[in-house]
Structure formats: C-alpha cells, structure tokens
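Here's a slice of the assembly, chains where they normally sit.
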Amino acid sequence: MANLDQLMDNEVFQAFASYTTIILSKMMLMSTVTAFHRLTKKVFVNPEDCASFAKGENAKKYLRTDDSVERVRRAHLNDLENLVPFVGIGLLYTLSGPDLSTALLHFRLFVGARLFHTVAYLTPLPQPSRALGFFLGYGVTFSMAYRVLRAGLRL
Amino acid sequence: MANLDQLMDNEVFQAFASYTTIILSKMMLMSTVTAFHRLTKKVFVNPEDCASFAKGENAKKYLRTDDSVERVRRAHLNDLENLVPFVGIGLLYTLSGPDLSTALLHFRLFVGARLFHTVAYLTPLPQPSRALGFFLGYGVTFSMAYRVLRAGLRL
C-alpha cells in the first residue's frame, strides 16, 4: 500500500483532503438544518413524515412550504452546484503539482468564501454579501481550472 | 502506466471503486424512474416534451406537477446531496490507508443504507424507515470524514 501512503504524504494533497472534508461536511449539515426547521415549524412535504401527529385530512395542513425551509434548501443546492466543481477540479489541480503556498491560498479562499456564503444566505445579510461569497468561490474554482488546462491539455 | 495499476491493485481502493460505481449507477436510474412516471402519467414540465401528442393550448394541460414524479425527484436530489460527500470523502478516506475490514464495513453500510432509503422513499414505507436509512448513511460519511481529518490535518 506504499503508493497510497505516498499520495497522503504529499503536502498539497493533505491540504486538499483537509479542506475538502471540512467543506463537504459543512454541506451535509445543511440537511440537519432543513430537518430542524421542518420539525420545529411542522412543515412537511411527504404525508408519511407527519403521520405520527396527524392523520388523514388533518395531516394535509402540514404539507406546505415555508420561507425559512426553502431558504436553507436553496443554500444547500447552491453548495452542491459549487462544491462538485471544486472537488472535481480541485483534485485534478492538486495532482497537477502546484506550489503548496498557491494551493493553500486557493483552498483557504474557497472554503472561507463558501462559509461566508452560507452565513450570508441563512442570516440573511444584505446584498452584495452573498454575491461576494459566491463569486469569490466561483473565481477560485475557475483559477484552478485554468491551471489544470494549462498544465497539459489533451483533447 | 504501472502506478495507475498499483492503485487498482490495492484492495481497499478496489472495494471503493466497486461500491461507488454501484451506488452512482443506482442514482442514475432515478432519472429513468422519473422519465417513466412522466411518460405513463403524461406529466411534463417543458412544452417541447409533449409536442408530439398535443399542440398549443391543448398541450398546457400536460404541463403540471404530480405527486409520484415529485417524490422520485426528491429521492434523486437526496441521493445527490448524500453521494457527493460519500464519493469525495470516501476517496480521501480510501487513500488514507484504512484496514480493509473497516473500510468494507463503511462502504457496505453506506450502500445498504442508501438502497434502503430509496425503497423507503418510493414505496413509501412508514417513518422512521426513511429517516433511519438517511441517518445511517450520514453517520458513515461523518465517520470517514473524522478518519481523514485525524490521519493528517493540514490547514
């Protein structure tokens, strides 16, 4: 298993592993935030979810949408749309052999931007807070994509 | 190409590759289930999708939402929200050099939990069936995340 350990011995790879794990775990917590809002506000989308405290016609009043639930769901989807490119392109970027300091700058900016985006979305902070968080993360991913393509384009 | 073959010679990596391929293929099948419900129930969202059997004003009656279609779509989105962290964190976990038996336990529990989640969502089974499937997969991913961060945190 020597070659796998070698990969984890690489400092850039270790940094990528740490930041990716943190930001993906953050994204997963959005499910819990959604569930929390659904349970405290009794806002459900599936009839079986409110069957324990309401039956039949009575259950229908809990099958509705709520602004705070929809807000968390939009933040979650936005995470998904932006973390998938980060993880995919970031892995290829890491394997293209960047400097540790440059790579750390990319990873830190991205993770910081996305954490700020979530805070700005859920508070909500006045615009352009959320837009700034979004475009900073967006720019970082494109910067990594540029580096991957420049390192060796093969079509 | 020796080094790539080495990676695939690693037993943990081989197990990760098998389980990931299976569960991602399962997720892709959700698109077909959605398409099946849309076609059999004639429930569409794009005007061009029902143009072959209805024109103009007549087509509008097919542009609607349907509970069974929306249910499949929610199950699909939930898969996406949970498989993205599994694939990303799982790959890093695999490269952190876990024991084969521990790794197999994680992969088997996750894939089993997600298959059960899909069955519980689409049947639908009474709660807390679906919640159990969800939280089991959720816990497995966090357990792998913990192991990745403990193996070498570099921020």
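Side notes on the structure shown:
Note that the chains take the letters A and B in the order they are written out, and that residue 1 is the start of every chain.
The rule is short, and it goes like this: a residue touches a chain if its C-beta (ideal position, glycine included) is under 8 Å from a C-beta of that chain, and two chains touch if they have at least 3 such contacts.
These figures come from a predicted structure and were not determined experimentally.
Because all chains derive from one sequence, the complete complex can be expressed as a copy number, which is 3 in this file against the 2 shown.
In this section, only the chains that are shown with their structure count from here on.
Distance between chain centres (mean CA atoms), subunit A to subunit B: 16 Å.
Remark: subunit A residues 1, 3-5, 7-8, 11, 13-15, 17-22, 24-25, 27-28, 30-31, 45-46, 48-49, 51-52, 76-77, 80, 83-84, 87, 91, 108 touch subunit B in the complex. Contacts from subunit B toward subunit A in the complex involve residues 3, 6-7, 10, 12-13, 71, 74, 77, 80-82, 84-85, 88-89, 91-92, 94-97, 124-127, 130, 134, 138, 141-142, 145, 148-149, 151-155.
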